[in-house]
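Here's the structure we're looking at; comments come further down.
Shown here: the complex without one of its protein chains, the others still in place.
Moving on to subunit A:
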């Protein structure tokens, strides 16, 4: 089967930055759940935003960056408008910042629906309320009428997820979609995303800091450090990772019932910057 997404040697340098934020990142995505983990600032969101073509202040180069039949390197913005939000969606890391602060949350979901599907305002409203319900928001009618600053952190994340669920994209890039959710609601939301992969055959890129989540929820994991891929693993093998950086991340996690000694922190090595052999990533 053709991959949904194919990225080869992607590099991204923000204008004015001395160093690229992302270098030579290559991976393909099929109908699967691909995790991206890595420390803060390692370039995870930058990769996601570049695929969505949401960055205009950077120089982006790649040998290939393709989503289905769309050449993401050369597509015009007009072509992208037809694809973005409809065939490929991104759940952004800062939900409240990504929402329009002066429009009610529900209205924004309804309007997003109307840009993709021809329907009456009443139908769009009903659809938006149904979506809020689907992401387990209590009292969806009330939350429909709240402004972004009036919803809690976890509600904001779920508003973003609801918006993504409106259309049936083939590719979803989820940037920390569940970090503000309590464990119970988080599991419910993960089940929704899982359903999309299993039942609708979408490709899901899951950017997350939560190693437990990635290990249990994803099929494969890319590990990023300083803009580079240092390791690609089957998610279930995450605990057996060999790269000292990945091992360092695993060790830094606090655990229930652990000792309360200071948590181990990373001892960063220059040797982590040299590219690794990464056969199955390509």
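For the reader, a short list of remarks on this structure follows.
Keep this in mind: a contact is a pair of C-beta atoms (placed from the backbone, for glycine too) under 8 Å apart; a residue touches a chain by one contact, two chains touch by 3 or more; residues count from 1.
The working rule: contacts and distances are computed from a predicted model.
Among the names given as "NADH-quinone oxidoreductase subunit H", "Glutathione import ATP-binding protein GsiA", "4Fe-4S dicluster domain-containing protein" or "Cysteine-rich domain-containing protein", UniProt records the absent chain under the name "Glutathione import ATP-binding protein GsiA".
The chain not shown here is touched by just one of A:37, A:65 or A:193, and that residue is A:37. Listed by residue number, the positions of subunit A touching the unshown chain are 14, 37-42, 45, 93-94, 96-97, 137-138, 142, 149-156, 158, 176, 179-187, 190, 209, 211-213, 215-217, 248-250, 252-258, 260, 262-266.
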